[in-house]
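The other protein chains are all here in position, but one chain of the complex has been omitted.
Take a look at chain A:
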Amino acid sequence: MKAPMSRPVHRWPVRITHWVNLFAMTCMFMSGWEIYNASPLFDFRFPPAVTLGGWLGGAIGWHLALMWLLAFNGLCYLLWSLCSGHLRHDLLPLRLDALRRDIGLALTLRLQHRHGKYNAIQKLMYLGVVALGLLLVLSGLAIWKPVQLSWLVALFGGFDTARYVHFFAMAAVGLFVIIHLLMVIVVPRTLWAMLAGGKREG
């Protein structure tokens, strides 16, 4: 393996899956909101301007077509992360004491961004969003195939609960995206790194 310093901040599999993920997730969010609007769980609807598909049939067409891209892309990322050591070296280990220290630093605005090395909060966020993605896939499968995958529905505590889980997992990923974008605005060079690879700092 090459010395870590010679590696770019983000290797090309991370960059490609990241941007494919952006496209797939945007489509999944927008078509999902249109599907939600057909039978809302709460007392609000998403404005048509942020939905995709135009009508329920179109939205479901998008949602069930793009789910393959999202799942394939996610699988590529996970397999690569496991095999390349990305998961082991960059995202793990996540230690409680380090997390406590970094949260303290963040709250007092002293937490620094080190290009190419994740702090404990970043590790928590990225591992957390991967877990949320898995939860979205599982709850989505439960809603899509409640008879064939009845064991999965039972795991979520019923069809209706699985719908709520799918919704809240979506909302949590949405919150992640907002924080993620705010961080990119605060540290803009991370955007360049995700585009071109970036150079590691000590």
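Everything that follows uses one rule, which is that a residue touches a chain if its C-beta (ideal position, glycine included) is under 8 Å from a C-beta of that chain, and two chains touch if they have at least 3 such contacts; residues count from 1.
By our rule, contacts and distances are computed from a predicted model.
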Note to self: Name the omitted chain as UniProt records it, choosing among "ABC transporter permease", "Biotin carboxyl carrier protein", "Pyruvate dehydrogenase E1 component alpha subunit" or "Molybdopterin-dependent oxidoreductase".
What the structure shows: "Molybdopterin-dependent oxidoreductase"
Item checked: Full-complex contact with the absent chain, from A:Leu96, A:Val147 or A:Ile185 -> A:Val147
Notebook entry, point to check: Just one of A:Pro13, A:Gly58 or A:Gly128 touches the chain that is missing; which is it?
Noted result: A:Gly58
Checklist line | Touch list for chain A against the chain that is not drawn | finding: 5-6, 19, 22-23, 26-27, 30, 35-36, 38-39, 51-58, 60-62, 64-65, 68, 112, 114, 143-148, 150, 159-160, 163, 191-192, 195-196, 199, 201-202
